[in-house]
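Please read through the structure below; I'll follow up with questions.
Note that one protein chain of the assembly has been removed; the remaining protein chains are unaltered in position.
Chain naming follows the written order as A, B and C, and within any one chain the residues start at number 1.
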Amino acid sequence: MTVLDNLAADWKKCGACVVSRHDFRKDGLTLSAVTPTKALKAAAEALLRAGYALLDVSVMEVREGFLATYHFDSFAEAGRTALRTLVPFEAPELPSLSGLFQGAEWHERECSDFFGVRFFGNPNPVPLLLPDDFDGPPPLRKDPAALAPLSALGLFGVPEILDPAWAELIGPGGRPKGDRA
Amino acid sequence: MSGLGFINPFGVRELPGTTTGDFYTANFAQKAQPGRVILNLGPQHPSTHGVLRILAEMEGEYVWRAEPVLGYLHRMHERMAEVKTPQQFLPNMGRVDYLHPLAWNWAYVGAVEKLAGLEPPERAQWLRTLSCELNRISSHLLWWGAFVMDLGGVTPILYAFEEREKINDILQIITGSRLTMSYFRLGGVCADADDRFLALTREFVPYLRERLKMYRGLVTDNVILRRRLEGVGPIDVDMCRRYGATGPVLRAAGSPNDLRRDVPYGTYPQHDFWPATGFPDDCFGRYLVRLAEIESSLDIVEQAVRGLPPGPIMVDKPPKANFKMPAGETYFAVEGARGQVGVHLVSDGGKNPYRVKLRAPGFSNLSLFAEAAQGTLLADAVAILGSLDLVIPEIDR
Amino acid sequence: MALSLAVFVQIIVAVLLVIGLMVGNAVVMVYVERKACGFIQRRPGPFEVGPRGLLQAVCDSMKLLGKQIFVPGNIDWPLHFLAPVVAFLPVLLLYLPIPFGPYLTSLQVDDGILLILAFAGLGAVSNILAGWSSNNKYGLLGAARAVAQSVAYEIPMIMALLAVIFMTGTMNLTTLVEGQGGWPWQWNIVRQPLACFIYVVCLVAETNRAPFDLPEAESELTAGFHTEYSGMGFALFFLSEYANMLLVSFVCAVFFLGGWRGPFLDGFWWTFAKAYAIMFFIVWIRWTFPRVRFDQLLNLNWKWLLPLSILNLWLTAVVVKLAN
Partner (left out) sequence: MLRAIIDNLKGLYSLLVGLSITGRFLLSPQRTVHYPRQVVAPESLASFRGPLELVPSADDPAKTRCISCQMCVRACPDNCLKVVKGEGGKAPAVWVYDFSLCCLCAACVEACPASALRFSHKVYLTALTRDELKLDLLADLKARAAKAAGGADARPPAQPPAGLEPQARL
C-alpha cells in the first residue's frame, strides 16, 4: 500500500505526534495520525493531494480535552483514514478545514453546536442544527466525572509514537486491556 | 426597507420598524448584493420534502447564492446513543432515515458487532442483504416519484407508491413494520423469512422489471423531463470529493465508488452486480443512476432469494441486556440509498457507547447544493435539490 | 347593430346564463378533473359526498364561500381585492359572441373573434394585480411569469386563428361554423392541422395549465400569483381559470371542430361535447407531464410556434390567393 506509506510519510513531515496502523476489519480504519492542532491543515492538505474526501468530523470529549477526529476516504481505493487532534478544554479552538474541503464547513458548525468548540476560519460560523437562540450547555458535553482518559478508549491501533509526550497519553501497548482481538 | 442591507427592487414594502426575517435571513442578507431579492424556500415549501429551508439570493429567476438552513427536525440521536444500550438505541436507527432504515440498522449493528467481535450466522447475513436491497428499491422508488413531482409531474409518485406498498407488504412480514423498521439485531436478525415472504419476493422481482419499462415510457423518455434535466446541475468527482458527497451523486459523477463492492460487507461479495456508472454527471445522470440501481438491486434480491441458506438467524449466544462492548473504536459504513452511511462508535467498556457519531450521506450531499445551485434558474435549483435525494430527518438527525 | 332595448335585454339574459354556465362549468370540471386525476393515479377520487362523490364540488364551493378571508399584512388593499374580480368579469364578456348552437348566440357580431381576443388579454392583468398586490415574493415571481407567458403565447394563437380566417374570409363565428360540414373531414382541423396544433398548445399556455402552469408552479413558487388568496378570492381565480379553459375550448371547437355541426342532429350539444372533449384532453395532459422550465416555455414560443404559425399563415395566404 504505497499510498498509505506516502501518506504516513507526509504526515510525519507535517509534524504528526502519532501515526498508527489499524486493522481495517476491526477498526474500520487503515491509518490514522494524531497531529498538533497547528499541523492539522498541512496534514489534511496531504490527504487532499492524495485524492481523499472528508467523510465527517467527529469531536469527542475525553479527560484530556476535546479530541477531534476527521475521517477521510478515498474514492479510488478502499482505505479509510483518520486525523486526530487534541485541544484543551480551556482553549477549544480548531483550525477550519473548509478552505481545503468545502464540506467541512457544515461538519464543523455541527461540532460547534454540540460541543462548543470553535473553528477559526469557518466562513459562516452560525449554528447549524441547533436553533440560533439555543441557550443550554452544548448538548453532547459529558459530566466531567464520566469522562474517560484517552488511554482507555483504544483509539490508536498499532501506534508509532513520534512525540514522546503522547506515549503517556496513549498508554501501554496502544490497545487497552479487555480487548478481545 | 430595513437596516439589514436588504434592498427590494420591486418595492414590496416591509412593515416599518420590523427587520426582515429571522436570524438566519439576517445573517444571509449581510452578504447579499443590493438589488437582489432574498427568497425563503421552506421550511414549508412543496419541494423541500419536509422541513428543509433554503435561503436564496435571487436576481429575477436566477439563484445567485443559496444557503440551506437545517435543524428543523433535529432530535439529537447522538446523545440518545450515549444514554442507551446498543440494543435500546437500535429502534432509533429506523427513525434517522425513514426511507432506508435498514441501511442504518446495518451500520449501527455492524459497528457494534465489529467492536464486540460478533459474527452473525450465514442465513442472517443473507437476510440482511435481501431486506436491505428491497428497502433500497423502495427508497429509490419514492425518490423517483418525489423527484418527478418536483418537476411538476404529479402522477408518477402514485405509481411508485403502488410498488412501494408491495415492498412494504413484503418487508412487513419479516420486520413487522412498514416504515421505521428495526429488523437487525446484534448478532443476527429478529425474524426468519417464511415461505410467504419468499414467494412474494419472487413474484415481485419480475413485476417491478415490467413496471420499470412503463416508468421509462412515462417519465424517462419524456421530452419535457429530459430537457428539464439534461445538462442541469453538473457535479463532478472533484466537487464530490471536496464536499464528501457519496452514493448515486458520486456514481453519476463518474466514480464507481460503492461500498458494497469496495469494502464488501455482508454477503455482497457473493453477489453478481456492478455499481451503476457511465452516466452523465448532471441531474439526468443522477436520475438514471438511481433507476439503474433499482435494477441492480433487483438482481441482488433475486440472487439472495435463490441463494438463501438454511440455518440459524442469530448467533449462539446473543448479547443479553447486560451486554458490554469492549473498549475501543470502530467505524463501520454501509452503502445506503443516498450514499455512505457511517457509524463511528467509541466505547470505554461500559454498557452504553462512549460516543456515537452518525455520518449521514444526505448531510454531505446537501452541503454541495449551495455551490451546485449557484447561477441556476429557480426551477433548476429545485431540480438539483430533488436530484440529491434528501431525507431531512437523516440530515438533521 | 343598434343597441336597441331588445338587444339589451338579450345581453342581460345572456350574461345571467353565462354566469350560470361558468359556475356550473366550474362545479362539473372540479368533479371531472378530480375524478380523472384519481382514475389516472389509480385511486377513486372524491367518493364520499353524494352518490359517487357528485356533490363534492358543491361542498367545496360552500366551504370556500364560508372561509375567512385571510390576508397578509401590508398588502395593497384595493388591488388585492380588485384582482379576482378582474379575473372573473371579462370572461363574462368573452362568452357573448360564442355561437353555442345555430340560434344560440348571445350577441351576433361580425367580428366576434376580435372581441374575444381583445378581452382575453385582461386575464394576465388580473394575475399581475394579484401577484403585485400580495406583498409576497412568490406572488411577484408568478405575476412576472404570467405576463411574459401570456404576452408571448397570444401572438402565435392569433396567427393560428388568422390562418383560418384567411381561409374562410370571415371573423363571424357563426359563419365560420356554417362553413364547416358535419363530418370530421369537413372540419377546419383537416384543412388547417398545423394551425389547430399551434392553437391547442397556446390554449394550454394561455390558460396557465400544466405543463405550462409556470405562474403558479407549485414546486417552485408554492402557488404563484394566488399564494396569498383564500376563501372567495381563491374561488374566483379558480372559477375564472375553468371559465377561461371552457372559453378557449369553445373557440377551438368553433374554429377547428365544426362547432354545432355533427354527423347527425346539429345542435348546441355538439359544441358542448367538442368543447368538453378538449377540456378533458387538457386535464389528461395535466396529470401526465412534468412542467417545462420557464425559459423553455418562452423558447418554445418564440423559436418554434411563432415561426411555424407565420409559415402557416403565409402558406395559407398563398394557397388562398392561388385558389382565387
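We adopt the following convention: a contact is a pair of C-beta atoms (placed from the backbone, for glycine too) under 8 Å apart; a residue touches a chain by one contact, two chains touch by 3 or more.
Computed from a predicted structure; not experimentally measured.
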Chains shown that the absent chain touches, full complex: B, C
Chain not shown: contacting residue from B:Leu73, B:Ile173 or B:Val315: B:Ile173
Residue among C:Leu21, C:Ala36 or C:Leu82 touching the omitted chain: C:Ala36
Sites on chain C contacted by the missing partner chain, in the whole complex: 36, 38-44, 47, 284-285, 287-289, 304
Chain B residues touching the omitted chain (full complex): 84, 87-92, 95, 155, 159, 162, 166, 169, 172-174, 176-177, 180, 182, 185, 190-191, 196, 200, 214, 217-219, 221-224, 226-227, 321
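In this section, only the chains that are shown with their structure count from here on.
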Chain whose average C-alpha position is farthest from chain A's own: C
Chain A-chain C separation of Cα centroids, rounded to whole Å: 64
Whole-Å gap between the CA centroids of chain A and chain B: 25
Distance between the centres, which are taken as Cα means, of chain C and chain B, whole angstrom: 42
Contact set on chain B toward chain C in their complex: 10, 12-15, 37, 39, 45-47, 60-61, 148-155, 158-159, 162, 218-219, 222, 224-225, 227-228, 377-380, 382
Residues of chain B touching chain A in the complex: 22-24, 27, 67, 70-71, 74, 76, 78-79, 82, 111, 114, 116-117, 237, 240-246, 250, 255, 257, 262-263, 326-333, 340, 342, 344, 346-349, 354-355, 357, 359, 363-364, 367-368, 371, 396-397
Contact footprint of chain B on chain A as seen in their complex: 24-29, 51-56, 58, 60-61, 69, 71, 73, 75-78, 80, 82, 100-103, 105-107, 114, 124, 126-133, 139-140, 142, 148, 152-155, 175-176, 178-181
